[in-house]
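Only one protein chain is missing; all other protein chains are in place.
Chain lettering (A and B) follows the sequence in which the chains are written, and residue indices restart at 1 in each chain.
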Amino acid sequence: MKTQLKGLALAGFTSAAALFAMPASAVEIEYWQYFFDARVTAMDQLIANFEAANPDITVTMTHFPYADYRTKVAAAIPAGEGPDVVQLFYGWLNDYIESGLIQPLPADVFDPAMIDAEFFPMVGAMKVEGQYYALPTAVRSLALFYNTRLFEAAGIDGPPANLDELIADAEKLTERDAAGNITLEGITSGMTAQDHHWWREVLVRQYGGDPYMDDYRTVNYDTDAGRQALEFYSSLEQGLGVTASTFMDEPQAAFIAGRAGIHIDGSFRIGALADARGLEWAVAELPAGPDGTQSNYASYWVNAITSKAEGEKYDASVKFMEYLVSDEAMQIWLDVVGELPAKPSVGMTEANANNPVFGPFIRGLSYAHTTIFADESAQRQVMVDAVSRIQLERQSVADSLTQAATEEQAILDSYYNK
Amino acid sequence: MYRNLTIRQKQIVWAWAFLALPVVFYSVIRFYPTFNAILISFQDWNLLGARTWTGLENYEKLWNDAVFWKVFRNTFAYLLLGTPISLVLSFIVAYHLDKLRFMHGFLRMLYFLPFMTSAVAMAWVWRWFYQGVPIGLFNNILAGMGIAQINFLNSTTNALPAILAPAVWAGLGFQIIIFMAGLRAIPTSYYEAAKIDGVGWWTVLTQITLPLLRPTIVFIVVFSSIGFLRIFDIVFNMTTNNPGGPLNSTEPLVLMIYQTAFSSYDMGYASAQTVVLFTILLIVSLLQLRLLRSA
Partner (left out) sequence: MVAVPDVPIPSSRALLDTKPPRKPANMGQIIRWLLLFAGGVAMVMPIAYMISTSLKWPHEVYNVNLIPDDPTLDNYRYVLEDGRFYMWFWNSIIIATLTTASNLLFDSLVGYTLCKFRFPGRTIVFIAILSTLMIPTEMLVIPWYLMSQSFGWLDSYWGIMFPGMMTAFGTFLMKQFFESVPDDFIEAARIDGLNELQIWWTVAMPLVKPALAALAIFVFLGNWTAFLWPLIVTNSVDMYTIPVGLSGFGDEANVAWELIMTGAAISTIPTLVVFLIFQRFIIRGVVMAGLKG
């Protein structure tokens, strides 16, 4: 009896203490993103900072493998289950708005005119009918990673500046065993990874083409430029033999293992490469085209408030969103994830723009293009299959490209005419 | 009131009391979803918007979908290669293992061990084996012997058999055990009679052993056919870079269903595919049960 009373008193005391420590309005909001080690680490830091500044708000983060991410979000929010603040790919915005998954950002806090002025121009794509629906903490672009130790060993004094140099360097770097199998790739390749972006937005343009028309609703790469670009790309493996798309299963794995000289990848790979023991690497801008044209592909993930957030959770979500697009958050994201700040005020600082690692990516932003995908994985699959047909079924580049254009147009048509 | 019931009536009350929960379970978790799947197959629905009736549109789309026919062929390729190969291999092993006494249990253990693994884990193990030089085990061994590389997974002809191999491998142990149980059930008197008649081992095998193993064989064929028609785990995990690839050459029906439903959110189209799977399984099982009957 006595102990019970004591326990009761103690319980009363602790709950009273908890009451004092946490204001009555302690709100818990949920944040979702996909799993990528560095992104999770960075977000943990941002959440800790945010919670320290706003002790009345708790943010819980949930993350999923990339492959499942979109499904999970789409399924959970209508069920009233998922996140209050969600990270989504820029290309999904229209889908999300149309499906009522997200709500516009309040104009009093996120003034559209201010955002237009403060962010890099590509962020304007997040504005629909004058209202911003989502904002990025960071943007990313492509660049060329190269293994400096292998370059030195092959007697190459710097990264390739154009496509001819790229081929020459790759040939010098490639090593083969007695039977002719590649044991060290000159350059990695794989449409399943980032190469479909490189091909679409960079190579096609460098050969004088324009991959899409009508706001990315019409395929426009079944042209001479497109054929030359695909010819170039497939010759890396077919004719020159300086790469093998299946080498070590995934292109970045080969580069991380020090078994590839050149690797084209996004800025999000920097973190993983920095962790790779014994790997010495540097970054350069993507090689220029035959006529000196430079191009790049930029993409970004944005944060948005879901339609599930209401009342006090909505207010807390707005505060959290504000923090996610602050200069402080962008600098943390850059330092931890290696993604480029979405505002020039952070990105174009002396230190950031001339950074040996981030510099080439940031400089790439000035001539970058953003593909507006209807269904990115399906459109990527079209390119994967186009190259497979050339490699495995000996289809001609021209025929394969025509088929790819037809397939991708069908995807676009069924998406936009629904 | 219960007291006034006859023994028979009490039994009826008890029976239905026992069955109440299970009947609800089977109705809600098995029968309702079956009809629901058939219903959705006549609708267009992307999980977010409204469901609309489309009649037979999903089935028409399926009929005209070149990828579906490829997947259909793949599914039967898994079945028509996998079932006979595993049947013959497991019978040969069981037949000979049955004649050995020395370290019998140990040998049986070696063959059975793969059955205890999970398909996901083994898919990744085999995926590594199949890589090219310098990392893949098989190709490294080939290279060490100076033999040309085999492109296991990135090939429209090799990939399906390469993915099938671990599936056969993992199921072999179970079939061997079942075969051995079947072999051991044949009374030794038949063999003794055959010995007295002085017939050769081939005649014994074809005239005594195999006919008497008929129920075992039918069981194994039914069991493994259903398994191969539903193959998914191993294909999914071995081709995560390019699901069902290259060029859909390894994609089985269940993977197509998964992608249509949970990657493209085309629930109606995916449901139509599940109805096709259901029909195939039904026909194959009924055919095989008929074979069993006619025995």
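We adopt the following convention: a residue touches a chain if its C-beta (ideal position, glycine included) is under 8 Å from a C-beta of that chain, and two chains touch if they have at least 3 such contacts.
Owing to the predicted nature of the structure, the values given are computational and were not obtained by experimental measurement.
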Where the complex has a chain not shown, which of B:L5, B:I141 or B:L287 is the residue touching it?
B:I141
Out of B:N36, B:T52 or B:T157, only one touches the absent chain, namely B:N36
From B:A77, B:I150, B:I177 or B:L291, the answer for touching the chain not displayed is B:I177
Residues in chain B touching the chain absent from view
8, 10-12, 14-16, 18-19, 21-23, 25-26, 29-34, 36-37, 40, 93, 96-105, 107-122, 124-126, 128-129, 134-135, 137, 140-141, 144, 166, 169, 172-174, 177-178, 180-188, 190, 193-194, 197, 199, 207-208, 211-212, 214-216, 219, 223, 230, 232-233, 236-237, 240, 254, 257-258, 261-262, 267, 270-271, 274-275, 277-278, 281-282, 285, 295
Absent chain, residues of chain A that touch it
35, 37, 62-65, 67-68, 72, 75-76, 78-79, 81, 248-250, 252-253, 256, 272
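Basically, only the chains that are shown with their structure count from here on.
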Using the average of all C-alpha atoms in each chain as its centre, how far is it in Å between chain A and chain B?
39
Chain B residues within the chain A interface of the complex
47-49, 127, 131-135, 139, 143, 146, 148-149, 151, 153-156, 240-242, 245-247, 262-265
Residues on chain A engaged by chain B in the complex (per definition of touch):
67-68, 71, 74-75, 78, 99-101, 177-179, 181-183, 190, 192, 244-250, 259, 375, 377-378, 381, 384-385, 388-389, 391-393
